[in-house]
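The complex is shown incomplete by one protein chain, all other protein chains being positioned as in the whole.
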Amino acid sequence: MLAAIILAPLAGAAFLGLLGKRLGERAIGFIACSAVGVAAVLSFYVVFGKLLSLPEEQRRIFEHLFTWINVGSFRADASLLLDPLSGIYILFVTFVGFWIHVFAIGYMRGDEGYRRFFAYLNLFMFSMLVLVLADNFLLMFVGWEGVGLCSYLLIGHYYTKDFANDAAKKAFVVNRIGDFGFALGVMLLFWKAGTVFYFTDSSRGIEGAFDWAIRQSADPLTASAIFAGGLTTIAVLLFVGATGKSAQIPLYVWLPDAMAGPTPVSALIHAATMVTAGVYMVSRASAIYIQAPAAMLIVAIIGAATALIAATIAIGQWDIKKVLAYSTISQLGYMFMACGVGAFTAGIFHVFTHSFFKALLFLGSGSVIIGMHHVQEMQKMGGLKRYMPWTFRTMAVGWLAIAGVPLLSGFFSKDEILSRSFTTSILPEPWPKLLWLVGALTALLTAIYMTRLIVLTFWGEERFNGQREAAAASKDGHARHAGPPRESPMTMVLPLVVLAVGAITVGYLGVPESLSGGKVGNWFENFLKPVLGQSEAIARSSFLMDDMNEIARRASEEHSTEIELAVISSLIALAGLAIGWYWFRRNALWQPPRLLERKYYVDEVYDAAIVQPVKAGSTSLLWKVIDVGLIDGLLVDGSAWAASKLGATMRYLQSGFARAYVAMVVLGALIIIGYFVIYVSR
Amino acid sequence: MEKVLFIIFAVLAVGGALNILLQRNPLYSALSLIGTLASLSALYVMLRAQFIAAIQIVVYAGAIMVLFVFVIMLLNVPKEQPVIDKQKWLRYLAVPFASVILAEAFYVLRLIPSVTPPRVEGDQAVGTTWSIGTGLFTDYLLPFEVTSVLILMAVVGAMVLARREGD
Amino acid sequence: MVPLSWYLGLSALIFTIGAVGVFVKRNVITIFLCIELMLNAVNLTLVSLSSFFGDAGGQLFVFIVMTVAAAEAAVGLAIIISIFRNRESLNVDEVDQLKL
Amino acid sequence: MTDHLLTIITLLPLAGGLALAVTARGERPNESAMRWVALVFSLAAFGLSLALPFGFKPGGGFQFETNVPWINAFNLGVRYHVAVDGLSLWLVVLTTFLVPLALISSWRSINFRQREFLISMLALETGMIGVFVAMDMFLFYLFWEVMLVPMYFLIGVWGGERRVYAAIKFVIYTVVGSLLMLAGIIALYSLHGTATGNFTFDIVTITRDAQSLGFLTFSQEQWLFWAFAIAFLIKVPLFPFHTWLPDAHVEAPTAGSVVLAGVLLKMGTYGLMRFNLPIFPEASQHYATLISALAVVGIIYGALVAMVQPDLKKLVAYSSVSHLGFVVLGIFSFTDKGMQGALYQMLNHGVSTGALFIVVGMIYDRRHTRLISEFGGLASVMPVYSALFLVVTLSSIALPSLNGFVGEFLILLGTFTSQTLPHARLFAALAASGMILSAVYMLWMYQRVIFGETRNPANQKLADLNGRERFVLAPVIALVFVMGIYPSPFLSLSGPAIEGLRSRLNPPVVSSKPTAATSPALTVKE
Partner (left out) sequence: MQTPNLDISYHAILPEMITTSAALLIMVIDAISRKIERRVAGGVALVGLLGAVAAVASLWGQTSRTAFGGMIVTDELRLFFAMIFLVVTFLTVLISLRWIRDEALPIGEYFALLMFATTGMLLMAAANDLVMIFLGLEITSISTYVLCGYRRTDLRSNESAAKYFILGSFSTAFLLYGIALVYGATYDPAAQPVATTNLQLIKERLAHGHLFSPEMLFAGAAMMIVGFGFKVATAPFHIWSPDVYEGAPTPVTAFLSTGSKAAAFASFSRVFILTFATASVGAAVSEGVLAQLKPAWTGTLMVMAMLTMTIGNLVAIVQTNIKRMLAYSSIAHAGYALVGMVAADWKAVAFYLLGYVVINLGAFAIIEVIARRGDVSTQIKDYAGIGFQSLGLASALSIFLLGLAGIPLTAGFMGKLLVFKSAWAAGYHALVVVAVINSAISWYYYLRVPVVMFFSEPAVGFKRPLLSRSLIAALVLAILGTFYLGIMPGRVLEALEGARTEITSAVR
């Protein structure tokens, strides 16, 4: 059954890729969507029909397909695991994915790579589902790199455009840098734990790494623990992988560039699903992280820093998709911050809500871009709500949701993270407060830049006249015809509406107990309890406080602070909206600081510090000097040259004069006779 | 007495040998060699190797050297030929090389035990024609016969090389 | 009584002179003469050893050597003649076409 | 039949070559018929070799054995001894698999001296199979050297502009190494014979006696280790012995490159596993650090230099340096995982790099240039080609679920968990950075060739792959997936042989369970 979920999109991809040559766009779209649709339906069935019917502590369904690699003590299976965590993931991945597929039918219409696009999209769904459903790290790595590959292929969809190709390559390579850490982490884990499986499955005779990790004593919160080669090292290395995939400092640089891909790709891969794989992995490995406080601190700090920095950059961007990209990075930072403070459930909850409203925002921006005939710069937009009412309405929902306006989905998840950061006991003071402060600041900035985006796009004067022709000329092949902006077709609007509904409602699945006063059960937390409960419990009863009284005191304190914090964060959100509204309604084309506009020059620094030196060094030093010059020139050709030079010298012994030869014979005879005569008398 | 004779003939032999090197004209060199050969023949007599002494004169000095002289006269190199000496440096090697060889030789010889020749008189003595003849047709039968092959082959070879074109 | 080593020493001296002569002289016939000189030096050694030891073998060997010398002389002079026919010179230094 | 199966497989291609030499005479021989004859012979060898994995009993030691005395005189004790075990089994199949593909891939690209070309290829195949099946040092050396000749002609006659230089360089490099190996073989033979009284070149016997009697002193082991290792490392080629490879690859015709990269390089790593590890275990451990360090340098160096190559084949050649560095690293990890991975990576590299050369050859046939800058935008004109090229590229950069990953990961894992190798973790980490670099250079290359706009007018009317070319790549692509997704059949057959090697190298059985970090085995070899 689980196999069917992953195989459905694979079948779709294979069918489109190998046999779909003669199919029309309609058929292609239908096949792709139905492949994902089947996966979605199956996902709902297995989660609600099967998983939930099991008793809470047994909610773990293994599906062993075949043994993949089995060498000595190392074993990795192609086997799937459905538990609440992966269940949540497959639900929203297939659901959101399905609607993005639907959206893409309209968005990609007339594209020459239509079939290719959908084949890759389906392939991506397959990889993502493998990533999520894998029951061991190695199979997860298959999905992990698989999604990276699909991301590469889809970013480079417009392969005639160099910037798209560069972005694609950058995405893959930067991800590989992360994967490097991930792979080392897995290896270290195997070295220590002797297994790469998550959980013990006695029917197959395998032991679980997390079961092992829980048995270990926790590492101390020291810098040396990071390099000690223990749990902390494993956790940090795995997190390096997460920074790559989930675009965290310092590896976030690929994600903004990845916007070169078609917008549905950005929505699906670079907002809703793939980029949250890091959060999934960290949550999945919560058993390890919770034993490694130093790693937790790193995760939290990186997450918070990324959230803040990305948010500041987002303010300075003009490209609508770039704003959303930095926004995504920022939100991902939030999620990691949640993981870092031990609030794994909150992190996953934010992943969940974020996938709705960020997908919505991206699709909305896609709709705008289509409506604007492939113009992405917000300077050239404005006043679009008149032309694109549905797009405007749905995007507004997303805007408010991400800004954290109360009662929308973003509010609940973000609030949960902020309050948990504030009250976390896993990190020493002053980190909880500091993290909260950063989170709050980020929330403010989020509200501001999102307001800027909406205002610049939908309100204000219409700045697009006169740009049309130029735009039409420049985006050859995509400008079907120039004209005033217009609303997108039904296939695009419908997903927007669906996602907008989701963005409003899904938050209610995880209303924090403190807010609801226990009247509405936190379904989400309960659902995930079998997976993350243990880690959360450890986080709450942190070893930082072994005093039981302290724990009790903190627990009672939390309730009251949560409400206070919820109020504060609501106010922050509203303040941000207000600031943004008033400022950008008046100064729509306010020039943001150059530093922000140029993204702190990080790309330039990377280029100058790493890319160019490596290229130049490889060319001029390694290749030209060492390879061609030293080894080949000096050693290989040099010895050949020396041999022939020596030969050429020696041949002058052969002067051609018989008398000289005689002299040489005499000389040789002298030496040999002398040697013998001296030898005998020794 | 014997020593005096030895010294006389030795000096003659060595002098003849050196004279070969000192002469420009190969003819004089050849004549000088004949002198050396004769001195050696005298030494052979002193060594009571009468047969060898005889054929030294008859065969060597008589036949072989005559052949040399004959060839020298035949070829009769024109005198006015320019002296071409492309390897002058070789002559500077002469003395060092010679002294080293001699040093080695005398290094070896100084250790030679003294030995007295057996006093056998008459036909049984080693150097007599009888003893050489007996030796040649008993122990040295095969070498002696093989020599004939050698001579025959030399004749053939010399003929092939020396005859004029078109013969 | 002349000791054996005197004869051997004389022989070595003559051999040396012959050997030096081969690479000092330029005329190919003189060179050949020097080679003959060397053979004679060896003959002296053989004869003196033979006489002092009272063994006929050495003198028999000398007999063979003389025959060989004769044969060598015949062929060698033939070679010299054929060279002279082509080159009109007996200088070995001019025979240096083959080298290096 | 099974008694002589290996002999038949080995000699069948040569028989084909002889058949061509004898029959296809005259001024205008039928070239197409000759190609078919060659193909049929090589396919027959492939078909027969498929019987090997099916008839192979894992853990059964040497199988399909033929062992008859050959030269007895002079105490030589040379035997005609051929057999396969877990180490060589798949390499034989790889060889027979690649040669027909190479032949098909150059079906039309060899436009002169067709007959001689085919004969060379077939003779080469015999030589390569022979190296893998020979179980007698004499026989091994024989195939090892004889194989040079057809390769020499392949490069020299049908090669590119600098073919003479490349051919001579290839041969001299190899010969220097292999003659040192000859000295090593002679020495090993003498030492073994003197110690046991049994003068023989038999690899199996010598390995067994080295194990049970330990007739070599440590210093002897060290000398012999290098005598063999240098020959093999040149062939691998390990940095810094690699400079023949780019030249040979660039100048060789496509079929030559395919076989060169696909099989010839494996002979070096195979030799290490066949000779150095089991016969000189102490020396192997003593020098493992050095060789592993060179391997790591090679991985990174090869990748960096590959990155900046302007020539497609050179790029692939340097990538081979990098990939083979992984193999060597895995071998010298002395872990079952590392060595299994190395063995598997040999097969993978054979398939992937063979395929890369085929792919490069296809555009070379069309454009007669290999300069990356000459291409660009092929995706528009050759979509099928681009797709297949992509798979091959991804296989080469070890994308999980494709073949390269399994081998590379096992190597890294083996290295990482090695108990005997000092600095194993550091080596593994540095080697793992090769994963990043391989993505950089391969994707950059792919991007420059395939993506972008079709600016060069010469590229605008290139024909996409024809049926023959698709037919060549189809089995390779299939294998790329099969080996990546379901490697068990491959791994399980070689498992026991690797386990034997491992136990030879790590006499006290150590498990890689968590206690390893404090295990005394870690400090044994410091």
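For clarity, chains are labelled A, B, C and D in written order, and residue numbers in each chain start from 1.
Please note the rule applied: a residue touches a chain if its C-beta (ideal position, glycine included) is under 8 Å from a C-beta of that chain, and two chains touch if they have at least 3 such contacts.
Nothing here was measured: the structure is a model prediction, and the numbers come from that model.
Novice: Kindly name the visible chains that come into contact with the excluded chain.
Specialist: A, B, C, D
Novice: If you put the missing chain back, which residues of subunit B would it touch?
Specialist: That gives, for subunit B, the contact residues 104-105, 107-108, 111-113, 115, 134, 137-143, 146-147, 149-150, 152-154, 156-161, 165.
Novice: Just the residue numbers, please: which parts of subunit A touch the chain that's not shown?
Specialist: Within subunit A, the residues touching the omitted chain are 640, 643-644, 646-648, 650-651, 653-654, 656, 658, 661-662, 664-665, 667-669, 672-673, 675-677, 679-682.
Novice: Touching the absent chain: which residues on subunit D qualify?
Specialist: 70-74, 76, 113, 116, 138, 141-143, 145-146, 148-149, 152-153, 156-157, 163-164, 167-168, 171-172, 175-176, 179-180, 182-183, 186-187, 189-190, 194
Everything below uses one rule, namely that only the chains that are shown with their structure count from here on.
Novice: Return the chain pair with more inter-chain C-beta contacts, choosing between A-B and B-C.
Specialist: Counting C-beta pairs in contact for A-B and B-C gives the edge to B-C.
Novice: Approximately how many whole Å separate the CA-defined centres of subunit B and subunit C?
Specialist: Centre-to-centre distance between subunit B and subunit C: 6 Å.
Novice: From the C-alpha centre of subunit A to that of subunit C, how far is it in Å?
Specialist: 97
Novice: Among all residues of subunit A, which ones touch two or more of the remaining chains?
Specialist: In subunit A, 655, 657, 659-660, 663, 666 touch at least two other chains.
Novice: Which subunit D residues sit where two or more other chains touch them?
Specialist: Expected reply: no residues.
Novice: Contact residues on subunit B for subunit C in the complex?
Specialist: Those residues of subunit B that touch subunit C are 2-3, 6, 10, 13-14, 17-18, 20-21, 23, 26, 29-30, 33, 36-37, 40, 43-44, 46-49, 51-52, 55-56, 59-60, 63-64, 67-68, 71-72, 74-75, 77, 81, 84-87, 90-91, 93-94, 97-98, 101-102, 105-106, 109-110, 112, 114-118, 120, 126-127, 131-132, 134-136, 139-140, 143-144, 147, 150-151, 153-155, 157-162.
Novice: Using the touch definition from the top, list the residues of subunit A that touch subunit C in their complex.
Specialist: 651-652, 654-660, 662-663, 666
Novice: Which residues of subunit C touch subunit B in their complex?
Specialist: Of all residues in subunit C, those touching subunit B are 1-10, 12-21, 23-27, 29-30, 32-34, 36-37, 40, 43-44, 47-48, 50-57, 59-60, 62-64, 66-75, 77-82, 84, 89-91, 93-94, 96.
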